[in-house]
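Here the complex is missing a single protein chain, while all its other protein chains stay put.
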Amino acid sequence: MLSSFLHAAVIAGTPLVFAILGEILTERAGKLNLGVEGMMLMGAVVGFKTALLTSHPLWALFGAALAGAAGALIFSFLTVTLRSNQVVTGLALTIFGTGFASFLGQGLAGHIVPASVKDFFHPVALPVLSRIPFLGEALFHHSIFVYAGYIIIIAAYVYLFKTRFGLNLRALGENTAAADAAGINIMKYKFAHILSGGALIGLGGAFLSLVYVPTWQENITTGRGWIAVALVIFCKWNPIRIFWGAFLFGGLDIIGFRLQGLNIHISQYFFDMLPYIVTVIILIMTSVKDSKEKSPPAELGRPYFREDK
Amino acid sequence: MTLKPAPHETLIKTRNLTKRFGDVLANNAINFKVKKGEIYALLGENGAGKSTLMNMLSGVYTPDEGHIFVHGEKVFFKSPEDSIKHRIGMIYQHFKLIDVMTALENIIIGRKDGFFLRTKEIKKQVLSIADRYGLPLNPDKKVYDMSVGEKQTVEIMKVLYRGADILILDEPTAVLTPQEIQNLFSILRRMKNEGCGIIIITHKLNEVMEISDWVTVLRKGENVGSVKTSETTYRQLADLMVGRSLDLSIEHVEIQEKNPVLEVRHLVLEDDERIKKINDLSFTLFSGEILGVAGISGSGQRQLCEALAGLYPVASGIIKYEGRDIVGLSSRQIMDKGISMSFIPEDRLGMGLVASMDLTENVILKDYYRSPGPFVDRKKGLEKTLAIIEKFNIQTPGPFHPVKLLSGGNIQKVLLGREIMSEPHLLITAYPTRGLDIASSFLIYDFINKQKKKGVPILYVGEDLDVLLELCDRIMVLCDGKATGILESQNATKELLGLLMAGETLESVERMNAHASDH
Partner (left out) sequence: MLQIIKNKEISSRKKAAIHLAAIFLALLTASVFILFMGHPPLKVYLSMARGAFGTSYRFTETLIKTIPLIITSLGISLAFRMKFWNIGAEGQIIMGAFGASWVALSYPHLPSFVLLPLMGLGGLAGGGIWALIPAFFRARFQTNETIFTLMLNYIALQWITYLQNGPWKDPGALGFPKIPNFSPQAVLPKLFGIHIGWLIAFILVVLSALFITKTKKGYEIQVIGESEKTARYAGINVSRTILVTLFISGALCGLAGMIEASAINKTLSVEITGGVGYTAIITAWLANLKELRIVLVSFLFAAMIQGSSYIQMAFQIPQSAAQILQGLILFFVLGSEFFIRYRIVYRSRESGGGET
């Protein structure tokens, strides 16, 4: 029972894995991108539509990543190159992405993911690992998409803390002027990380439309993009903590549905509020206890112009 | 210049380097040349264009006209990356270090080779370089735990690790104690002997005389003279720098009648993490007195000023103003009680003024609430603004001009004008001349002395020890939130202040002196 709950929580948490990771990369580059919700939707709809058109899972993933990156390109071109207000630009991206998804998704409602794509993402039990008692079934009997999430979290962690690119990125996020003076190509780093972050966010959206739901529905993300932005704070900008953040929220996402079976007389609608309420609580808690090591990249939200006078 | 040197000896040379910002000519046709084993000083007061020049040499700005030659080669820097490639190393006045990282991490940022960080290997390399130049370095210490001197060492190490043989230091002594300055100078001499070319950018004449081989003087963006240091005098450089013969001494006003106005007893201030920023501080401020506060930056000066103005919570202790305890009152309550503390904060545009608002709106900032009714009385504000503009000779297109578009000196005058026009009974000011040229600075000292003559007690937080010694009646030295000594200016020397800033106390210094004379 608990194992199957955990199993479902991992699936529900996977879109968040990609979205949080994407936003961590973005914020490490010093930009607060509030367009996550929009980019997820763009990834979700493009991924779904590509799947319908090509019946090929890899094309669908590629399309979703591209859509997310395209959103991120708009964002970084505006905020990095043209130095626009990050908050408003992010909001504009969400509005644009929402419109884009519902525009492209017109008439897709009710369509089902092609069988070839469905099969590709069918759960696979990993040899040996899936036999670990209790956890094995919950963690290692999943779609290849979920495993990709595990791998990418670890890869991002290694990248960020053990490579020179990661060190440079962290330096840039903490003190852009210092990184600039050290000869780091600020523009390149910002674009590269915001764009790859966008691609990851797009993939997070595609997981929803291709694997999780897997049909098209309007506003398929239902605020997960925003939750991801909040969970970046919970994860303290460290990819490894996504394992906690994303899967905890995956659990909250499905708890109402699960408890219904247990004859508990609390309305479904209150459980549906739970992820949002917990997000708010986490926001409050992290703001109450603030300290130096856990705080966000110091340059987050600040514009940087080298030659400003 | 004099001799024609062999080309390989010249490390860096500029020809007619020019930079404009809008209509302002920040650098006009600057020429100089630095050879191997030379220390070259670029001397000029604030606003002379020193940092613009430095930023062009480091690739932060691109010159509008003119060229830079490095190691005999004409170069175009598009970014700092390019200047690093040409083995130019910058040590900025405001350190470009990442607080949450260690010394080693800061040193290796921006490396171009390898994918993974090979920390151990690099650490060995770094330590051997440090050894060669005699730099004391703890590679695993986090920057936020470091003293100013240690941070500067990391900065120097950063550029040496990149193989720089041209070092440019921007106001390297601004935040150091006199003793730390001597340490730095011995490091620079050692690097000079190793064949580096060193450029120091400074406005301090005595340091130029002490350390440099050559000096170029900048004034208002112009190159007004290049001379061999051994062939010039302090006086000559001073006149070149300011552009006219100027009496560089600050007026010292003597006031006879002195009554205690502000009494601080056992004051303790703590930050959010309950770290003591001011620790058991006691002093008295008398009417008609300027009490200077010295100390390396971050010793608790800001917290002290803010606490006196009611902006920082007091953990324990007493602040008595004319016999009344004012601890726990809000800043407005302090003003409303008839206590007019005019507080000129450290960062004028971040705290004292509202950058994008116009002069009038800034002038009413501290008394707009006094007018009756729910509406702001702008008419009265305008009258006051016009009066300030006239009295303080502020250069502005009008009273509705945004303050952020004024020059630094005029911004400072708006702030000071507002505070002085409110006829303060107590003036608290921190670094009021920071970023100003000498003429503007003297104007400010003049305003402060005028207040003193009226009997206003003044707390003056400063960083230039020469100014503190001349302007103030007494000087209190802070170190780590504690007063290491309060002494009469006429009995103080820079060396003594330096020792106190570094944490010695009057008693321990006395003991040291007694000990020295014993031998």
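Per-chain numbering from 1; labels A and B assigned in written order.
By definition in this document, contacts are C-beta pairs under 8 Å (C-beta built on N, C-alpha and C of every residue); 3 or more make two chains touch, one makes a residue touch a chain.
Computed from a predicted model, the values in this text were never measured in an experiment.
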> For the chain left off this view, which of A:158, A:213 or A:283 is in contact with it?
Replying inline: A:283
> Among A:11, A:61, A:74 or A:194, which residue is in contact with the omitted chain in the full complex?
Replying inline: A:74
> Looking at B:66, B:178 or B:503, which makes contact with the chain not pictured?
Replying inline: B:66
> What chain A residues would touch the chain not displayed?
Replying inline: 34, 74, 77-78, 82-85, 87-89, 91-93, 95-100, 102-103, 106, 222-223, 226-227, 229-230, 233, 267, 269-270, 272-273, 276-277, 279-280, 283-284, 287-288, 290, 305, 307-309
> Considering the entire assembly, which residues of chain B contact the chain that has been omitted?
Replying inline: 15-16, 18, 21-22, 62, 64-67, 74, 76, 78, 309, 311, 330-332, 335, 343, 345, 350-357, 361, 364-366, 368-369, 374-376, 405
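Everything below uses one rule, namely that only the chains that are shown with their structure count from here on.
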>> Distance between chain A and chain B based on Cα centroids, please, to the nearest Å.
In response: 45
> What part of chain A is in contact with chain B in the complex they form?
Replying inline: 162-165, 167-168, 170-171, 174-175, 177-185, 290-293, 298, 306-307, 309
>> Show me the residue ranges of chain B that touch chain A in the complex, using the header's touch definition.
In response: 21, 58, 60-62, 79-81, 84-85, 90, 92, 96-101, 105-106, 108-111, 114-117, 144, 158, 272-273
